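In this view, the complex is presented without one of its protein chains, the others remaining in place.
Lettered A and B in written order, each chain numbered from 1.
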Amino acid sequence: MTGQVFRNGAGGRIDRTVPLSFTFDGKNYQGFQGDTLASALLANGVRVVGRSFKYHRPRGILGAGFEEPNALVQLGDGARTEPNTQATRVELFDGLTATSQNRWPSLQFDISAINGLFHRLLPAGFYYKTFMAPANLWMTYEKIIRRAAGMGRAPTQMDPDIYARRFAHCNVLVIGGGPAGVSAALAAGQSGARVILAEDNPQLSVSETELADMDNVTVLTRTMAAAYYDHNTLILSERIADHKPAPAPFETRQRMWKVRAQQVVLATGALERPLVFPNNDRPGVMLASAAQCYAADFAVRAGNQAVVFTNNDSAYGAARDMKAAGIDIAAIIDTRPEISDSTRELATNTKVLTGHAIIDVASGRGGATRGVTLKAIHPDTGAPKGSPIDIACDVVAMSGGWNPTIHLFSQSKGKIKYDGARAAFVPGQSFQQERSIGAANGTFDHEACIIEGHNAGAAAARDVGFDAPDARTSPSGIPPAAQPLWSAPTGAKRFVDFQNDVTADDIGLAYREGYQSVEHLKRYTTLGMGTDQGRTSNVNGLAIMADHRRLDIPEVGTTTFRPPFSPITLGGIAGWHTGQNFEATRQSAMSAWHEAQGATFSNAGLWRRPEYYPRTGMTPAEAVHHEARHVREKVGVVDVSTLGKIDVQGRDALEFLSRVYINNLTKLPVGKCRYGVMLREDGFVFDDGTITRLAEMRFLVTTTTTHAGPVMTHLEYLAQVQWPELDVHLLSVSEDWAGIAIAGPNSRTLLSQLFQDVDFANEAFPFMGYRETNAGGVPVRLFRISFSGEHAYELNVPADYGLNFWTALLETGADLDVIPYGTEAMNILRIEKGHVTGAELNGRVTADDLGFAGMMSKLKPFVGQVLARRDALTAKGRRQLVGLVPADGETPIPAGAQILADPDAPPPEFTPAAILGEVTSNCYSPALGHPIGLGLVEDGSDRHGDTLYAHSPITSETVAITLTNPVFVDPAGGRLHG
Amino acid sequence: MLHIACPWCGLRAQSEFTYANDGTLIRPDLSNDSIDDHYNYVYARDPRRGIQDEMWRHSAGCGQFLKVRRDTLTHEIHATGAPQDDLDVPKDDRS
Partner (left out) sequence: MVDLNLSRSALDGVFTQGAFGAAGDPGVTLSERRGGALLDLSTGDIDATRRAIATQFGVDLPTKSGRTATGDACRALWTGPGHWLIKTAPKPNLERAWADAARNSAVNDVTHGRIVLRIKGPSARDILAKGCPLDLHPTAFPTGACAQSLIGKINVTIDCLDADEFDITTGRAYAKSLWAWMTGAAAEYGYRVE
């Protein structure tokens, strides 16, 4: 055990009294409380942390935060494992396990690194070029490429953790807890505004007790702003328990905030750019700010001897901090011909070589950096010249300047602009109620950031009506730090996008092949794609393309930044809505009873409905047939609570219903029901149900279960928008009333026993009659209607009584042999009776197609009437409802089959014109003792008796079928009316 | 992710609303049995790249339909009102 040989004994923001053990690729290491995985690995001298995506080159840690493209690791194992996490943002905890990605079979010996030797075979666009043909081999290629590419493993077990969603509203939302962001939050908070401050790190960069004491300010740490959507809606991902081995019992792991802010202040900082030079991806080459951060915050030396390579002043501060931490600075190499005296002062006692550049990085054991080669460069062209100089080092700390983090600003539809002086894209005109400040706005001076933050926070609060502190004056005349772009014009493997392995040569190739627009460049080379989203590569890549095209960078343009800013978990997105809770379910008052009987369930919209009740010694099919047969012979009860029920009241209730149903309703008296059909405005059938007149100006209409919502919306639209002059009040009462259908020859006797004060005689309570009664203080609605074709009733009781009435019917009817039946038997019964349901009401049938033409009133206008007259809806050759029986009397009719005239015709999927119709419903009929079906067939009403063929393209069966009247059972209606 | 000002309930999240229809449609009069007029009401639409009037419903709120003047390019909402409101008339001047 070598220990933390690169850790200093003092300094940093770590807690040395809390040592933590962790493993990386199976080896044990130690770190301290406050470490990130990256800082702890560096402290232990681990230099190679992954392999690159395409060439499998060894890679080390490049950055110290969001910008990290290389150090993507797989965290944990089992159900909690998580791929593609940035080691620079993973907080160390005791027992953490991490493994490197993009390696096969091991990090030290990687078979795919051979790609590096044959890199000419894998140029930019290699997916498109190599694997174009034959297309069907792509699947094979893809498997090999995916394994070689690694990309981590998704967990295969259920996620054991809890994720939450959280809605929040505030006056001012500040993103970023650096000096500018804290200053903005403070100023806004002092005004009394409701403020949320979100910071990705575990703590704010400055400790601010005043902020913590404000009740109106919510500080969210470990919270990443992932997305900025319309109307100032932002998505924040808060990591509550990721810094622990596992969440505490009942603790939420991550919380996804959906914040609606009146004003937003973006203080998202800036990310340092790498420099582009040969072999700039060797482990040990890192951003100067990262080396500085490890030295200052974690007391970790990124190496023993460093070369600092820069094109701007900021790296001099980094060199100073690195030196203070004990790193030997071999030299500062500056591409600029001259630097200012004040800059030079920062590097006292350090060798500074201006007008020079690194032209190669030498690697030693495991690919890690062991030295650099420099040359002087031409002051105008940047081309290397003269004799090479070698310097030994194990760290190259590079700085290519700074990119303001404008991703959220860009997502907000703000216009970004190129700032030549800063050589960076900066926020331009805001589109939403938003302000960008500090480094995110290209302001790199510390004092200026604080003042800018204060002024933005105060102004944001003032804009929404708060009395905010006065603006402060910025120190004037601070020029933006000049940072001229530079990249090595030639040489091998000059990496621009580390995560996607895109080199300067790849951009040159894209240019030569005509992929010159920034959008084409991105897709051809994959520059700026993936989780990295071009955080380190964007400007360098554009600069190289601009150079090829001899344009300025703004003329080349930039791509749009898409959410999320950095990956978020699927668990966080789903929140509560997984598994059983994916959708809400609706349950009737009798649901628990059905469950207790072992019924199976099917979904109808959000409702769960019992399909059938299992019976000992019977197969499921036998149990269903038993239920159906029993209803025809004796009596059964079925839960019909799910049917849509709409209470319609008002002086114009009748007029309103007359306009929406095809039926003539004027003669419908109080105490009577009618079967009704409504059309859509386009003339096709919308829905069917019953209309019951409860009182002179009050109706109850029913809808099919699945159309209840759409019908209600349709009716409300007409009532509110098109006919507001009508006095009509609509209310869905579907859930107020439990519904039970009682069907079968014994149904009358059963109900007579339960409701002794109701006269069930045919004359007193005829078919399509309606009665109200009161049973033991419970109001009961009784409808003599039938879906099964049997003598039947529907009973509605207030829902809390539903279960009691259900069991009372079963108890009272025990002598009459009553049984419960489910939706499967109900379906058989209605097919036997030729009643249509969703399978036939498919949105393409007219009332005439279903044989309802006679219901269409000619005495009044109604919705859909005019367009139903269109030629195509009335022409000959329309598919009409028919009954189907197998010609041999026994072969089941295949579900969903196409109906053909010629059984030997080519498969109908290739000859649509040969299809005469389709099978819409099919079942075995217990009443008839053979299979039956319903179908829609061209001119079907005229074809009763014809033999056609039902062909299933799925099972390839072809069955000869005879067309019949769709009413198989009791066509005269004696059972209904008896 | 829109926030829509319901004329009755005020600014609410988009998830409470459902898009319903084109906001400019007037159903042909009941006495009108012209197929062309009904055809235009049902099918003819003029979707804009820019500002258009739409009909939404505050389905998880007060249940009322409302007119929404929305920019389809930017998702900005410039005005809302009751179905019978003229959105060209400033809100405070509507009767």
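We take it that contacts are C-beta pairs under 8 Å (C-beta built on N, C-alpha and C of every residue); 3 or more make two chains touch, one makes a residue touch a chain.
Note that the structure is predicted; figures quoted are calculated from it, not measured.
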| item | value |
| --- | --- |
| Residue among A:532, A:627, A:647 or A:790 that touches the chain left out of view | A:647 |
| Identified contact with the non-displayed chain, of A:328, A:735 or A:817 | A:735 |
| Where the unshown chain meets chain B, residue by residue | 6, 8-10, 12-13, 15-16, 59-64 |
| Positions on chain A where the hidden chain makes contact | 162, 164-169, 194, 248-252, 258, 260, 576-577, 580-581, 583-589, 592, 607, 647, 649-651, 698, 727, 729, 731, 733-737, 754, 775-778, 798-801, 803-805, 807-808, 811-812 |
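To be clear about the criterion, only the chains that are shown with their structure count from here on.
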| item | value |
| --- | --- |
| Distance from chain B to chain A - Cα centre to Cα centre, in angstrom | 28 |
| Chain B - residues contacting chain A, complex | 1-3, 13, 18, 20-21, 26-28, 30-35, 37-39, 41-43, 55, 57, 59, 63-65, 74-75, 77, 83-84 |
| Chain A residues within the chain B interface of the complex | 167, 229-231, 233, 260, 413, 431, 659, 681-682, 713, 716-718, 720-722, 724, 861, 865-867, 869-870 |
